[in-house]
Structure formats: C-alpha cells, structure tokens
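Inspection log for the structure reproduced underneath, given as structure tokens.
The complex appears here without one of its protein chains, the remainder shown in place.
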Amino acid sequence: MLFENIKDDFPILEQEINGKKLVYLDSAATTQKPTEVINSLNNYYTNNNSNIHRGVHTLSQRATKDYEQSRKIITKFIGAASSKEIVFVRGATEAINLIANSYVKPLLNKNDEIIISQMEHHANIVPWQMICEEKKAKLRIIPIDNNGELILEELNNLVNAKTKFISVNHVSNSLGTINPIDTIIKVAHQNNIRIMIDGAQAVQHLEIDMKKMDADFYCFSGHKIYAPTGIGVLYGKKELLEKMQPYQGGGDMIKSVTFEKTIYNDIPNRFEAGTPNISGAIALGEAIEYITQIGIHNITKYENDLLNYATSKLKKINEIKIIGEAKEKAGVISFVIDGIHPHDIGTILDSHGIAIRAGHHCTQPVMDFYNIPATARASFAIYNDKNDIDKLIEAIRKCIEVFS
Amino acid sequence: MLFENIKDDFPILEQEINGKKLVYLDSAATTQKPTEVINSLNNYYTNNNSNIHRGVHTLSQRATKDYEQSRKIITKFIGAASSKEIVFVRGATEAINLIANSYVKPLLNKNDEIIISQMEHHANIVPWQMICEEKKAKLRIIPIDNNGELILEELNNLVNAKTKFISVNHVSNSLGTINPIDTIIKVAHQNNIRIMIDGAQAVQHLEIDMKKMDADFYCFSGHKIYAPTGIGVLYGKKELLEKMQPYQGGGDMIKSVTFEKTIYNDIPNRFEAGTPNISGAIALGEAIEYITQIGIHNITKYENDLLNYATSKLKKINEIKIIGEAKEKAGVISFVIDGIHPHDIGTILDSHGIAIRAGHHCTQPVMDFYNIPATARASFAIYNDKNDIDKLIEAIRKCIEVFS
Amino acid sequence: MNKWDDLYLEVILDHNKNPRNNHKLEKHTHHADGHNPLCGDRVSINILMDGETVKEVSFTGSGCAISTASASILTETIKNKNRTEIKNLFNDFHNLVTSENEVEKKLGKLAIFEGVKKYPARVKCATLSWHALMAALEGEKEITTE
Partner (left out) sequence: MNKWDDLYLEVILDHNKNPRNNHKLEKHTHHADGHNPLCGDRVSINILMDGETVKEVSFTGSGCAISTASASILTETIKNKNRTEIKNLFNDFHNLVTSENEVEKKLGKLAIFEGVKKYPARVKCATLSWHALMAALEGEKEITTE
C-alpha cells in the first residue's frame, strides 16, 4: 500500500506532544514536510547557494538552473502552456494582491464591480476591498447555503456589464467545499469577464490542469503542499501577464534602467523583483516531485476515504455539529460541539497530542453566516490514517465528558 | 584568533569547483550560511513546523514563539525602540516597494519630488520611478564624483518645498562606498523630510543603531547577512508605521473582516499579510545571533583589513582600474581590466574555483557614469582571508596573460 | 492526571457552567466591552462604584471556558475592593499568567489560572475581562485584544 509507511517520510511526526505521539490534523493551515524537502534546503545551502540569473560562476549557474528547473516542474504539474506563465511569489496572499493591483486595478472605474463568494479566505476578500475602496468600486458576493455550497444561480444575477473580475476559491479552507469552478469559469468567460481561482486548498488534494480548466489566473501556497514557507505560485495566461504592469520594482524585473527610462523585463521575471526565495522555490519543485510520485489521483482517493471515515464517526457523536456538508468536499472537517468553545476543544485535544485548529480560519464571513464565533477544524493530508481519526474521536469524547 | 577557523562554520566552502577549493568572493550578491542557520531550518521543519499566531496547539505555539523571538533579536540588533517597529518582508526590494506604496505614494502630488542618489541599486530606483510616473512626480538625483562618493553639497540644492521623501543606500553594492547617512538624515529632518536608508549592504559589515541614526525607515535582506533567501526586514518608526495604510491584504493583517467593513490589525502585523516565511524569519534570528557572538565591530575591523590588503595588491597590477575609491568603503571592490570584458574575467576566475560577480550589479546608472558596460566585483565576508585574496590576484594575473 | 487538568480545573469548569454575576446591572456607574476578534470572545463588564469602592459588578458575554470562568471569578474577587487594590490585583494576575517566574501566591482563587501560562495562545482568554475591567474603571468604553 502506497500510504502504509508514509508517516516515516515526515520526521516531525515521530515526536511526542504532551506524552502522546503527535497526531497532526492541521494540514489546511500548513502541511508537514517530507525528508526530501528538508534535505533540499539543506543541500541548497550546503552545496549550491548563490544569487541567481546574473552570475557567471559555477554556484550561480547551479542555483539558476535549479530555480528554473522548479519552474518547469510546476508548469508540468499544473498543466500550464509555458513556464513563462509561472510566477514565484510568497504565497497565495501575495498572488492575489499582485493580480488585484497589476491586473484588476487598472481596469477598474467608479461603480464597477468585482465578484467573490461568501466562503472566501480573507486573502481573497481584503485585497479586493482595498482596490474597491481606492477606485470606488463594489464587491459583490455569491452567497452560500446551509450545506456550505455556493448558490450558483445567484451568480447569473450578479454578473452584469459592470462586472470587471471574478475571484473564487477552488476549495474552501473552513468548509472543505470543492466549488464547481468549471461552471463559474464558463459563466465568467461567456460574459467576457476574467477570473482568478484561489487554489490554496486545492492543489494538494486534486489534480488540476490549466489548459482544461481555462482559468485566467490561478494561485497556491507552497507551504500547504509539503514545501517550505515563503514561496508560492501565481499562474497567469501568457497574453494577460504580458500586458500587465509590474507589481514591485527592483533588480531582475528590468531590462535596463536609466533615470529617464526604465524598460521592464519579459514575463515571468517582470513580476519577480529582487532576490526571490531561491531555496524555497527549489524545495517546492522537490515537494511536487514527491507527491507526483505518489500520484495526485491516489492522494485524492486516499484522503476522500479518510474524510468519509471521519465524517461518519463524528456524526455518531450527538453533541457534534459539522459545519459544511457540501456534496463535494476535500480534506477538511469543521465542527462545533454544544456547550464547548472551539478554543477549549483545541487546547484539550492538544493535551492528547492532537493538533487541530480552532478559530475563524480567516473566514469570518463564513462564521457570521453560521452565526458562530469559531469552529474546530480537523484537516487531512497524505500522512494521516484512520488510526489518527480514531484518536481524534476518542479525545473528543473525553473532552465532552470533562465539560458535561 | 576569532576568524582563524571560521571557514569550518560554512560547509559550502569545503567543496572544490573545477578542481580547486572554492574561493567565494560574491558575498555582496548573497552570503553563504553557517551551520547554525542551516540547522535552524532543519530543526524548524523536523520539530516545530506549524502556521503561526492563530493556533492553540503546541507546534503552533512553538512556531509563534520562535518567530516573535526572532523579531526581538532583530530589534536589539539594530537598536530599534520596540519590536513593533520590525516588519518581516521578503527582502530589501519588498521593503522599499512597501514604503513607496504605503507611505510615500499617498503623500505625493503632481510635481512633487523624491530624492535618491546616482549610486542606488535598481531596488532603490525603480519603485520610486513607478510611483513618480503614477503621480506625475519627479525623481531627483544626488550625483557622485569620480571616487564614487556622493557630492553632498548638491543635496542642499536639491532639497526644496516640493521634496516629499529621500531614499539612499547606506553602503553601495557596486562601489563599496559607505555614505555619510548621518549628515543626509540631518539635512532631511532639518527640512522636515522623511528618509529611508537602504541598508542591504551595511548591516552585515557595520554596527547600526536606529535610535542614534534616527532614520525614519531602514531595511535589509536576510540572505546578505548569513540568513536564508526570502526573508528581510523593514524597520519603521512606530508613529509612522501606525499611520500607514497596509500594503497587501489578507490573513493576519486584519482585526476583523465583514464585507461592509474590515478593521486592520496593529503594527507590525498590519504589514505581514498571509503566511510569512516563518522558517526564514527564525533562521534570520539565528544568523544574527551568530554574528553578534563574533561581534560586529570585530567583523568591521577584520573585513576592513581584507579590503585594504586586496586593494593594495590589485593596485600593483597595471592593467587594473578600481572603480570606486571612496575614503570610507566596506567589503566590496569593483574593477575593470584593460581589454578584457568583465564576463570573461568572471568565467576565467571561475575555472580557478574563484567566484566573483561580473555585470552591472543592478546599478546601471553607476556604469553609465563611468561609461563602462560592467565591472568585475570581488566582495568579502567574514569567511574570507588573505589567502583567498592571494588566489584572486594570481588568477587575475593568469587571466591577463591569456588575453595578452 | 492529564496535563489539561492543570488548566481545566474543577473550579474553572464549574464557573464556566454556572457563571456568577452573569447578568446586566440595572444601575451602574462604569461599563466597558472587551472583544477578542480573533476568537470571537466578547465580554461586557458593569460596575456600580461607591466612591472609590466597587459596590456591585456583573458581566455578560460569551466566550471559551477560560474567559467565562475568568470573568465570573473576577466579579467575585473585586467586589468591595477599591481602585488601588484592583489595580494591584490586575498586575499580579497579569504576572501570574504571563511571567515565566514563579509568582507569589497571594491571589487566592485567582491562582487557579496559573495553568494558562503553559498555553500562550490562551492567555488573552484569561485576561480579556480584566482588560475590560481596567478600561471600565478608566472610563473607556471598548477595548480589543488579540
């Protein structure tokens, strides 16, 4: 079995927390890293570290080659048409800010509209609010229903001649919902609207292919897909990136600089000002090779089994209410327990060595919709197994006991 | 002797390049990392990796503590008044873009002026050009003289009622010049102008103290001070940061989000949207502790000896012309050789295992001033010694021979 | 004994289930709302002062067990105390839950919150009502912590 000894690939999971073997169920916040990824950082700094692109010496050539090789790996992984369409950024947050500022803002006039959904992460809300405020434009919201699914019919009511852009997440980080982005992209394009998909919670769970999906922009964070912090990917269609103004100015994003006239570089470098997170980019390539070897379709299936197992077990506990019961879900279960605040659940589970997240998960509008301050959230990755879930269930039962 | 066995701290230096022990003289581009820093990354991902700030579980508390601890280390290192004044960014480039967009742009009206110098890195030119273009403001330039020193008298001619901001580097990356920033800061403040200092080439060589220096903003890149890529520091005076609008929107930079109204977080979090480079920030703290142990004043003295040694040796070679002969210099020598293009020098030195940089060093206006396409640049760090310089000199002589 | 017993002591669980003085105060002289936007905890403190001394005090709001129990025990503790005594209590309590050093145990019932120290993410839960209290006494109407 592919996943049988997989915990051994993740050295952090060997430790005990509060006297119990660590059960890590907070992968939607950030995933743990396989040895290959940790070694990649080590190898980079022990053998190849150098600044890139401009150096003629051996180390610089190695670092440049590995950095650009990672771009190729990502190109293939997401099925982009060209590695010119891959921009390295800090993470999904920066990617969305970049598109908001460099693509959308210049298009935006007073009273224009941008559409997002009610289940977005703050990263896919605040950047749009910021440019809407500056340009006196409006944010329109695709509502959700009680199951935590988008009410898609509303999208058709929202779209109009003033709509300048749409941005929605592929998978919700607090509800687990897999959104019907193919349909949404189709609606956008039928109305000549460009669209961005926030894939921060998708690429680690689902196979994606930019050519089939046809999103104009897509993004994700490395640290949620088994790579280090501080690196992420913005995908953009070549013809759109090529027309865009740069986001940050500095070294490497220019062709030539004089005080009178500066000529910007070609894509993707135009959007990578300054020294990038070189070791992070290379390690991201390593992480993607690691999961590609396992096979992303195998991962989808394995995690779906875990999700179903956990859901049915949690449903047997009367005091528990699951928040987010969409038909299509990926790797995330949010829940609340009658009479116990999620933070207390989190602390008590931690005392059993179980790491879950408690809070609003940077999705306050979702919390407002369900009229709850917070949820407890267990989220899964390839290194989890049914045994982890059994331990979770047992600890939840103890937690309910204590508070009864 | 403090520096005697210091090469042993840097595992990358053990290797051979083209059959010769690596001599790394490209530290102004990026420094190599001591074992402590590499281990810090390793330790983080092997033991503590988690997302920060919001988690109640043990790993998250550890990661948060270490991340904030690094902020305290930096606070002390640069003599800031409070750790609220320390914002983590990707590097100097992002820091300058942040200030240009969040502090300066809102102040800027048509025909206003921003002053920089002729010896700035592109990172301290292009962001100002971008906002000047948007706001129809003007960039004014403090000129340099043949030695590569600022012509300070010109600053008084440039400053006027339209001057809204000044930004200059502390140490030039292509000339090595240490600029008289105390004087420049004084002139700025006497004229009620706020000033940013680009310290990307300074903090690794010189002791700095924000309280004494009184710069309004200061920045540097981690990767140039023995830390990983993808992390850097923006220092800003508390009262200025507090008044500033955020730069990027997303998680962690908000207090609360509704679609109607979003309340931004306090400083410094307001400027750290999304998941930051957590492992990088922690490793930066480690790097600073490492050099603090050596003592930054010891480093200044040691590197100055190296610089003098190298300068006098290079001057003995007739074909060589040193570019940048300021009285006060730090760790950088640019030079050209009659009849040999810097790129050829770079390639030939590489074949001797010596890594230098050849190019415009992201300072094209400096190249234009000297009317050269590029220079060869050797730059020094704590792990270099006189033996390295002897090897450099020998290889340069061979290079001249080949081309004669 | 599980480690969380250090934090979720019987007393805390009891105050969470049956919070004392958990109602509005018809007649009050001082009032403040505390809010921790990151976890949604909200607490309102009402105080009736008689000169320098707290005559009546109550709280309303919703939050986790730690913040509810802390507010409940706060109301029991500060009744009939004067401003100076309360300020000292606040300082001692703050030290208790944040300082790494052992704190002298002159805090009576409040001492049960010492366990919070081990859970830095939960310190704000324990101190929210105290910050609201201090704000009320100083005439501020709303505070936010996170």
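Letters A, B and C mark the chains in the order given here, with residues in each chain numbered from 1 onward.
Operating definition for what follows: a residue touches a chain if its C-beta (ideal position, glycine included) is under 8 Å from a C-beta of that chain, and two chains touch if they have at least 3 such contacts.
Fair warning: this is a prediction, and the values are worked out from it, not measured in the lab.
Trainee: For the chain that's been dropped from view, list the shown partners it touches.
Mentor: A, B
Trainee: Could you tell me which of B:69, B:191, B:311 or B:347 touches the chain that is not displayed?
Mentor: Missing-chain contact among the listed residues: B:347.
Trainee: Could you tell me which of B:360, B:377 or B:391 touches the chain that is not displayed?
Mentor: Answer from the full complex: B:360 touches the omitted chain.
Trainee: Would you indicate which residue among A:12, A:28, A:41 or A:56 is in contact with the undisplayed chain?
Mentor: Answer from the full complex: A:56 touches the omitted chain.
Trainee: For subunit B, which residues lie in contact with the unshown chain of the complex?
Mentor: Residues 18-19, 340-344, 347-348, 350-352, 358-360, 367, 372-374, 402-403 of subunit B touch the chain absent from view.
Trainee: For subunit A, which positions touch the chain that isn't shown here?
Mentor: Residues 54-56, 60-61, 64-65, 255-256, 263, 265 of subunit A touch the chain that is not shown.
As a working rule, only the chains that are shown with their structure count from here on.
Trainee: Nearest chain to the global Cα centroid?
Mentor: When every chain is reduced to its C-alpha mean, the one closest to the whole-protein mean is A.
Trainee: Whole-Å distance, subunit A centre to subunit C centre, using C-alpha means?
Mentor: One centre to the other, that is 38 Å.
Trainee: Once you find the CA centre of subunit B and the CA centre of subunit C, what distance in Å lies between them?
Mentor: That pair's centroid distance is 46 Å.
Trainee: If you look at subunit A, which of its residues touch at least two other chains?
Mentor: Residue numbers touching two or more other chains: 18, 343, 347, 350, 358-359.
Trainee: Could you say which residues in subunit C touch two or more other chains, in rising order?
Mentor: Residues 38, 119, 121-122 of subunit C touch two or more partner chains.
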